[in-house]
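The complex is shown incomplete by one protein chain, all other protein chains being positioned as in the whole.
Up next is subunit A:
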Amino acid sequence: MSGQVAIVGAGPSGCYLAQALLKAQPDLIVDLIDRLPVPYGLVRYGVAADHQGTKGVTRQFARLFERQGARFFGNVAVGEAITLDALRAAYDVVVLAAGLSVDRPLGIPGSDLPGVIGAGRLTRSLYEHPDADALPDLGPRPLIIGNGNVAIDLLRLLAKTPEELEGSDLGAGPTKWLERQAIEEITITGRSPAAQAKFDAVMIKELAKLAGVTIRVIGAGASDDPAEQKKIDALLALDGIATGPRRVTFRFGLTPLGVEGADRAEAVHFTSPAGEETLPCSSVLTAIGFDPAADLPRDALVSLAADAEAGVLAPGLYAAGWFRRGPRGTIPDNRADAQALAGAILTDLAPDPSRQGAAVLAALPDVTDYTGWTRIDSAETATARPGRCRSKIATRDAMLSIARKDHGDAP
């Protein structure tokens, strides 16, 4: 027997790790366990609806299950449906690749007012994550706090005209919601100067294609560093674009001090090198990073870790992806990480044939498998509306019922 590995989380980190493990050792048993009935994590529920090309990596991940022998166990929340200890007892190796899903709080007075909405929460609702809240009203003048790629994704989606969403997989409900918001103005603020903004220049360049906006970039500054100046140049190229009525304003160097409003967010009070300033708004969207969910004791595990940097938490227990590194890095970073971690895991691996493996999951209710996902996937692409490439099944119950369909019919 060659060893049994359970990977908690079937997002890009978990999938790339499974890929690297199975390439190096094809007879390994690799089980990907996810709290959702469907795989692929943020590739499905975070990568923007209008960036379908980026989602193309799922073709590689499908291979894992179709040809490389990995197995998918969906609808299993580790820490809830099964304890981490039980999983560790059943497998030679457990890898936590559960991501980081909780919006980092703004932590200033007024930040718990209605109308202050985290980017994670909002994108989950927009992209029809089965555990998402209903889409909140943003009103005509949302203000985005944050200067990473997630903030730019949100800005772009909110700024697009219905025609510009052709070919995306934005759902019917979210599409209507977006039109109903009747957004007039989007302000995006960053705490750092533009030179230190975390977004990539390509994300900014893409905004130059927006068809219905009037863009102003205020205080972008300048830099001696070519990489920084590239970002600034991309921003400056946006300034003055006037293709339509929706106003988009970039501001930098603004540190939020408080959210103001009687019973919902109506303005944000900032300080900056130039003094204090209050910007009115109809909602506040925060895109300032992510923290761990409460279901897995990440902080305790990392603080006791043998070598947290290398992803080694304890004997037989590892961490990968955002769960290991924090909420930084794109899909390719996870691939590089996963390849390094696979090497470490295979070096340490000491298979114990008495471990029960996936049998530990057998008694859990409504576990979905890869075949179930292919049924959901086919149903979603078959029912895509005009102008959309997919129509996501949005509730857990509907997913489970489609995944189960013709179970039992098989010989």
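Here is the rule we use: a residue touches a chain if its C-beta (ideal position, glycine included) is under 8 Å from a C-beta of that chain, and two chains touch if they have at least 3 such contacts; residues count from 1.
By definition in this document, contacts and distances are computed from a predicted model.
Of "ABC transporter permease", "(Fe-S)-binding protein", "MioC protein" or "Threonine dehydrogenase", only "MioC protein" is the UniProt protein name of the chain excluded from the display. Of the candidate positions A:33, A:57 or A:232, contact with the hidden chain is made by A:57. Of the listed positions A:19, A:101 or A:147, the one in contact with the omitted chain in the full complex is A:19. Set against the missing chain, the residues A:200, A:260, A:291 or A:366 yield one that touches it, A:200.
Against the chain not displayed here, subunit A makes contact via residues 16, 19, 51-54, 56-57, 59-60, 63, 167, 200-202, 205-206, 209, 230, 331-332, 335-336.
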